[in-house]
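A single protein chain has been omitted from the complex, and every remaining protein chain is retained in its original position.
Note that the chains take the letters A, B and C in the order they are written out, and that residue 1 is the start of every chain.
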Amino acid sequence: MKPIRDSVHEYITLDPVATDLLDTPTVQRLRHIKQLSTVRLVFPAANHTRFEHSLGVYHLASELVAHLDIDADTATHVRAAALLHDVGHGPYGHQTERLIHRRTGQDHDEIAWLLTDPERPVCQVLERHDLDPERVAALIDGQGPLGSLISGELDVDRMDYLVRDAHHTGVPYGTIDHGRLIRELRLEDDEPVLSAGNVATAESLLLARSLMNAIVYRHHVPRVAGAMLERACEQYLDRTETDIEGFRRLSDHDLLVGLCETVPELGRRIEHRDLYKRAVWADRGSVPAGTVDASYDDERAAESEIADCVNLDSEQVIVDIPDRPTLKESESRVIVNGTSQRLEDASELVGSLRATERARWRLGVYCPPEYRDVVGSAARDVLGIRGEELLSQ
Amino acid sequence: MKPIRDSVHEYITLDPVATDLLDTPTVQRLRHIKQLSTVRLVFPAANHTRFEHSLGVYHLASELVAHLDIDADTATHVRAAALLHDVGHGPYGHQTERLIHRRTGQDHDEIAWLLTDPERPVCQVLERHDLDPERVAALIDGQGPLGSLISGELDVDRMDYLVRDAHHTGVPYGTIDHGRLIRELRLEDDEPVLSAGNVATAESLLLARSLMNAIVYRHHVPRVAGAMLERACEQYLDRTETDIEGFRRLSDHDLLVGLCETVPELGRRIEHRDLYKRAVWADRGSVPAGTVDASYDDERAAESEIADCVNLDSEQVIVDIPDRPTLKESESRVIVNGTSQRLEDASELVGSLRATERARWRLGVYCPPEYRDVVGSAARDVLGIRGEELLSQ
Amino acid sequence: MKPIRDSVHEYITLDPVATDLLDTPTVQRLRHIKQLSTVRLVFPAANHTRFEHSLGVYHLASELVAHLDIDADTATHVRAAALLHDVGHGPYGHQTERLIHRRTGQDHDEIAWLLTDPERPVCQVLERHDLDPERVAALIDGQGPLGSLISGELDVDRMDYLVRDAHHTGVPYGTIDHGRLIRELRLEDDEPVLSAGNVATAESLLLARSLMNAIVYRHHVPRVAGAMLERACEQYLDRTETDIEGFRRLSDHDLLVGLCETVPELGRRIEHRDLYKRAVWADRGSVPAGTVDASYDDERAAESEIADCVNLDSEQVIVDIPDRPTLKESESRVIVNGTSQRLEDASELVGSLRATERARWRLGVYCPPEYRDVVGSAARDVLGIRGEELLSQ
Partner (left out) sequence: MKPIRDSVHEYITLDPVATDLLDTPTVQRLRHIKQLSTVRLVFPAANHTRFEHSLGVYHLASELVAHLDIDADTATHVRAAALLHDVGHGPYGHQTERLIHRRTGQDHDEIAWLLTDPERPVCQVLERHDLDPERVAALIDGQGPLGSLISGELDVDRMDYLVRDAHHTGVPYGTIDHGRLIRELRLEDDEPVLSAGNVATAESLLLARSLMNAIVYRHHVPRVAGAMLERACEQYLDRTETDIEGFRRLSDHDLLVGLCETVPELGRRIEHRDLYKRAVWADRGSVPAGTVDASYDDERAAESEIADCVNLDSEQVIVDIPDRPTLKESESRVIVNGTSQRLEDASELVGSLRATERARWRLGVYCPPEYRDVVGSAARDVLGIRGEELLSQ
């Protein structure tokens, strides 16, 4: 097997298990799932996919297990888990994750159902190489100390995506020192911990993610498009015979073609970037606590109520209330003065980054541009919003 | 309009015409045409699209017209032509170009039919801004000295794609100094010419393209996949009611979904990278002159004959005979010793780059891996191939 | 004048004033002052100079004044100030700044004495082009709204050095979006302010500097070498006839050759990186307040006392007590909700970055490695240090 040329890590060399896994439809499908889904609508070069990201995570995991000096069998499981860590994603990745969770109760990293299915080539490849699919699935789900290196506070997943997303969007903010992070990581009492002198190294991961959140991941255009996509997917599932098991295995292009046929108004708008606009964009201080914690059903009910007020179809009003932000990296551990501490306790920055994420939280209400004023006014009434900031645009 | 962040040029700022053109379905469709079609099958990060490439070409054209100091009306036409230069591409870009040409007689840069159609928003935008669609189409077709800056020997198209393709594939070879190229270009006697002291600058464009050809553009894996795609498209057009006008306006994903439905064996193989392998890979010295210049019909006849010899469907054998290579850049002009010369005459390298391209020419015959030996042997007989090099793999 | 190729900004084009200033000995001397003085001892590639940095600051200032649309005469003064902003540095830049200040009362950005001296070509060039040297000096000193763009909270100086220092050290942390910073800056009520939507852009400058501080600028090896250099310079001035006016115009190499001759032990150690080691490395919590605020004379007295305790020459013990850290960028202003606010008030991060800088403060005592234990023990007694952290090495 020749090394694979990558835009971030130069060359990635695969072990025999990974070589065979790569040829399965389950992994090849990731070529057709964009890493940043609707972000490309504002950063046009952000068309990279979960396929090359998965190769990148595999590469970093390979370096990490070589450095940690764990046994060969465990290392092979960890590398396989790294390569497969995103195969559970539905079309458009995180944008369909809530919908799939509502209908299946599963997140994208709960994939024992997929890896242990003996009908699937991915399961067959694992077993042919004497790997335990359940164990690989558990690692992907973040279980155990090694699982937390795949999906945890200090994992190879985010080490790859921060750098890769920066490279492909063109923003200068996601740059972290993954070489140093990997070299300085070790396992202590079954927990990953950064060795002494690395508080700033750990902070750099949080800072990079904070800036990428502000500039890229939480940009309002991808949020509007993502909310439109989620509504369109609900209608697509209602209007076609596709069941949720079939839906979650679609590719981005399968879904986009399907939406254009079945939900043509929203489908066309997403395909041609003819998006709804923000009628409301409200910060935490302007939104009643009850609204912040609204359930999915509450959101839909509010949409209908707003649409009714202004005589629009409920499809033409979207209420988008994000979850309260989390800061998983704050739990990562680092050696300070000879003992392992939570980064949160060792760093002055963690608290304020949490406050920053909170300050950046926004509730959005979106609609066709011609209805912004009336929808905005109705939405403020229905949702109880008072005194929000001016839109910066 | 806010500047757009690009992975290559940092920020791209649009004039009012470009801002409006960007929102037309004709330009938005380019988001769904990959720049390097099947190259992503060997360079997994090569998922960039003709949309961001078109923005990049627009950016370089803007810098160039500012530097050349031409009149505002002409400059606006040139910038619009740069933004629109690729809208004539069919799905999968160059991979369907021969097929579309066979059925319409048109290349992708002959697009007066598209730009002058008053039904299309792209035409309406041009006219609303007092631009002449015919004039824009002529520039895209490379007519006149300014047309040759869009599509010619020394054009902004290749200045963008060489750098962008390198950035997104991750290879270190496409790096050229577009800042210097643009600054040193001027019009003299209605011809673009590089000012004195720039022979090496001009050569660098050819060298970059030569290395990108060898490593990226002419890699055998994308060629195999591209040939499979072209055959599949022929069958798709035969088996469905899609006419060629509808076909050429499809997006990559429309086509891939269509192929998976209509030509399932080839469609699935392309989607999951389960490709044919090379049964023959022959250089110029091994191939009779008559075969080198085989017509499309000759190629198809040879496929049938080979397939018959070994009892396979003709769909399972693909004969792929590329055109003789050209070296358009050799015509570019540069000032040497006070007078304008063709690069070919000023540079020792041009002749050998032409010979290098010739030496890299390969005829390929592809088939499912299990039939390589029998197909190879039959193909050598049918095509008269003698003494080709060993495959390097 | 041809554009100058730069490692960070690609091409830098000079106006006629800058072209002439560049040829003066005052500016050419900056070729011989390293940007990061002793940092190269731990990041070996950090050999860039204040010459290319000054060109970079000139370039950003040119872009900024073009964007701000101020009058041509003022713009020329601002550009000249940008190019000249560092000519007041002594040899080894910041490492000799305290020493020069003690003997002249001047900082490196107080340079009216230099620019207005009619004997100097730099003054002659300014006057020949009808520029006012006093006005240029005032801009360099940060006076007025435009001065604050050269030397202030949000200045082009740090926009260049963060990116350049990252490029040449090889660390991935100094990356900021200077294109966006410059585009979003405007003058309002005679103050530079970032337009709405740019809190994160402003924060990115602080975050970049914070990480560069932690990893590069405050690394203990350059600090040890810098402290050795300062002591050696004091002795050089005592032992030779060089006066302070001559001293401050030396180049790095003049000084290094001089030290090797006059203060051979320290000179040789600096030249061959045979450095003292840390005997004490104490954080704020371990150091009595009186010691934190020790004067220069107090520091020297402590050195002598420690050296006496252990029978060493006072030259063999160095006490290094940094100033309390500042966070100048926190004063920068940004539009939030329609009004101009201090970044400190608009951002949750500023307070914690200040705390982070405070937490990173360290008092150091350095000596030849063989005396670490005895010097450390004596120094803790003399300076009243209790319970410092373990050294991370």
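Assume a contact is a pair of C-beta atoms (placed from the backbone, for glycine too) under 8 Å apart; a residue touches a chain by one contact, two chains touch by 3 or more.
A quick note: this is a predicted structure, and the numbers were derived from the prediction, not measured.
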> Hey, which of C:His67, C:Arg239 or C:His253 is the one touching the hidden chain?
Replying inline: C:His253
>> Which candidate, B:Ile70, B:Leu187 or B:Ala214, sits in contact with the chain we can't see?
In response: B:Ala214
> Any idea which of B:Pro172, B:Gly246, B:Pro288 or B:Gly384 touches the chain not displayed?
Replying inline: B:Pro172
> Residues on subunit C that touch the omitted chain in the whole complex?
Replying inline: 4-8, 10, 23, 25, 28-29, 31-32, 34, 40, 43-45, 47-49, 51-52, 55, 167-171, 251-254, 256-257, 271-274
> If the missing chain were put back, which residues of subunit A would it touch?
Replying inline: 3, 10-11, 179-180, 183
> Which parts of subunit B are in contact with the chain that was left out?
Replying inline: 171-173, 175-177, 196-197, 199-200, 203-204, 207, 210-211, 214-215, 336-338, 347-349, 351-353, 355-356, 359, 389-390, 392-393
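The criterion applied here is as follows: only the chains that are shown with their structure count from here on.
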> What is the identifier of the chain with the smallest separation between its Cα mean and the overall Cα mean?
Replying inline: A
>> For the two copies subunit C and subunit B, is the contact made of the same residues on each side, with over half of the numbers shared, or of different residues?
In response: same
> How many angstrom between the C-alpha centroids of subunit C and subunit A?
Replying inline: 40
> Any idea how many Å lie between the Cα centroids of subunit A and subunit B?
Replying inline: 34
>> Distance between subunit B and subunit C based on Cα centroids, please, to the nearest Å.
In response: 50
> Which parts of subunit C, given as residue numbers and ranges, touch two or more other chains?
Replying inline: none
